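Every protein chain except one is present and positioned as in the full complex.
So that you can tell them apart, the chains are marked A, B, C, D and E in the order they are listed, and the count of residues begins at 1 in each.
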Amino acid sequence: MAAERIATVAPIAEADAKGKVAEIYADIKQTKNINFVPNLWRVLATNPDHLELVWTRLKALMHPEAAGRQSKLDATTREMIALAVSATNGCAYCVNSHTAALKKLGLDNEALGEVLAIVGLFNTTNTLADGYQIEADILPPLE
Amino acid sequence: MAAERIATVAPIAEADAKGKVAEIYADIKQTKNINFVPNLWRVLATNPDHLELVWTRLKALMHPEAAGRQSKLDATTREMIALAVSATNGCAYCVNSHTAALKKLGLDNEALGEVLAIVGLFNTTNTLADGYQIEADILPPLE
Amino acid sequence: MAAERIATVAPIAEADAKGKVAEIYADIKQTKNINFVPNLWRVLATNPDHLELVWTRLKALMHPEAAGRQSKLDATTREMIALAVSATNGCAYCVNSHTAALKKLGLDNEALGEVLAIVGLFNTTNTLADGYQIEADILPPLE
Amino acid sequence: MAAERIATVAPIAEADAKGKVAEIYADIKQTKNINFVPNLWRVLATNPDHLELVWTRLKALMHPEAAGRQSKLDATTREMIALAVSATNGCAYCVNSHTAALKKLGLDNEALGEVLAIVGLFNTTNTLADGYQIEADILPPLE
Amino acid sequence: MAAERIATVAPIAEADAKGKVAEIYADIKQTKNINFVPNLWRVLATNPDHLELVWTRLKALMHPEAAGRQSKLDATTREMIALAVSATNGCAYCVNSHTAALKKLGLDNEALGEVLAIVGLFNTTNTLADGYQIEADILPPLE
Partner (left out) sequence: MAAERIATVAPIAEADAKGKVAEIYADIKQTKNINFVPNLWRVLATNPDHLELVWTRLKALMHPEAAGRQSKLDATTREMIALAVSATNGCAYCVNSHTAALKKLGLDNEALGEVLAIVGLFNTTNTLADGYQIEADILPPLE
């Protein structure tokens, strides 16, 4: 079966996955409880070692229970952080993906608006702190 | 009293603050429950209208109770979002400030490490999604 | 002949190019050994001085032999650097253009994956170094 | 005479400049009407071709009369654009340099505050437009 | 009336706006002298508090007369700064919007090219200053 062409490389279709790639595809679907392999992973599969490195790390950080780790943050907080990074970087695929994840976790549009309002605010204050070259406040040390 | 020189403009010392600036300085100290005015605000005070615009917005979003609003996010989550933005932008003043705020809220170094690990991860996946020009996954619509 | 509208300004079609613009269009096609003028250059031609400044600099750096310079880097390395910058900035046009150039130079998808894996990795470590405000290592001086 | 070490390479001191580098150093001092060569140019001089490419382009755009061009923008507007870029990128050297240039051109702190307020505002709206993936407004065409 | 779906959330159509949102929509159309509400504002309206915070700040800075403030910058300069930020961030919606505003203010394509040439130049020098870690020039103090 021919893989369709997306972006700058042809992604590896599920039907074409073999060996390590097939195993990771199966793990992605089971860990994320979805019935398809998102485009990001099908594109990374053009270099199987790279696919493995990114998936191992993302699984450990975003699906800690599945990776046998314990997280101090809940799933919604983790996805909000991901959205904050993605909006700051202006990455369209990433914004779509993390907004969908947040909505699936139950976040409504008003709360989403609050997250992006905070993201927007700190893109202002970051710019101002850099634009005025403001020095760190000397604080009493935290032990 | 002469203001000391920081960065590209001389900040307005507390002793030199008058009118609107003095009122905002007092509000900052009370709202944040601190006994000094951080450098960011003392520098913004060189343009009092600008000081007011930024403080009004930051107070509404980060100190919602003081501004008579109700937030769907807790204070720690809000500061984590701020840190995610600041680390992504590489803004030194901002990283310092939000890390200090998170520690004051009780976040330990291991949890801080988890926040930054997630921030780092999505700076990778953002770059990969953009670097391969990956198209959005077609998802079943969320109602 | 009417130029088609792309983006925010109408690009200058090859048939409409005169004087300095026509000369640069011819030089671009000859230097790059292509039979069309890419959109970037046709848009820059709306300000002929700007077209000349950018083309002169790009030709000197990316086509050094044509510009009578000698480069210490080979063409593939130069394009990899261009792709690293473009993926980090999330510039779609640029990613497309430099990926196409690398493929024309013979880079296969697995090697492309390795380049982007390294680009992704250092977008993580950059974020971590900034997010923790890590100080430079004091190294024994290089002579 | 030994050049002092700044940053990652040793800059070329004025006393050590020869040939093309010495000519460009003289042109920089005359064009900018200053009596020293700023660090940026002394570092770029470690690769004389690169120094020439950057200086030629900067002279054409920022000192158009000296380069025999006519600009549609005045010097203050040009420096404000440079500061907007530098604050958005968080480049310390650049913010310093363009703030100094604006003050030399007569901009006071309140006006500087207005420039940075606008820069901060659009770092917010940019993030929001990207964070919500907002589509372009369909406007009646401008003729 | 059903709102159409744009981006990650469904924008609030003008016909569906009530209370605070309806008032702000009216103010946007009057202040900007346009007969529709741009997508940015209709999306922000999914969180009415956020809509108000951003509009209040944008009105104060970009439409100062309407907000009862006096600006030291003219409207074209303000929009050029907005475009410089937007091009640097690579924000498509924002570039479209501010380019349209500049053309409406009378800027022609050659002048637009000069603005973007300067924006491009300082994205180079910013990268070089950071890439070489260049230290600030020690300047005689400005009084």
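We take it that contacts are C-beta pairs under 8 Å (C-beta built on N, C-alpha and C of every residue); 3 or more make two chains touch, one makes a residue touch a chain.
None of the values given here were measured: they were computed from a predicted structure.
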Contact with the hidden chain (one of B:T8, B:T77, B:T99 or B:N126): B:T99
Residues from chain E at the interface with the omitted partner, ascending: 83, 86-88, 90-92, 95-96, 116, 119-121, 123-128, 130-133
Where the missing chain touches chain A, by residue: 49, 53, 56-57, 60-61, 69, 141
Residue numbers in chain D that touch the chain omitted from display: 8-10, 44, 46-47, 49-50, 53-54, 89-91
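The rule is simple: only the chains that are shown with their structure count from here on.
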Centroid-based (C-alpha) most distant chain relative to chain D: A
Approximate Å spacing (C-alpha centroids) for the pair chain C, chain D: 21
Chain centre separation in whole Å, for chain D relative to chain A (CA means): 35
Touching two or more other chains - residues of chain E: 8-9, 44, 49, 53-54, 57, 61, 89-91, 96, 100, 110, 114, 117
Chain-level touch network, classified as line, ring, star, complete or other: complete
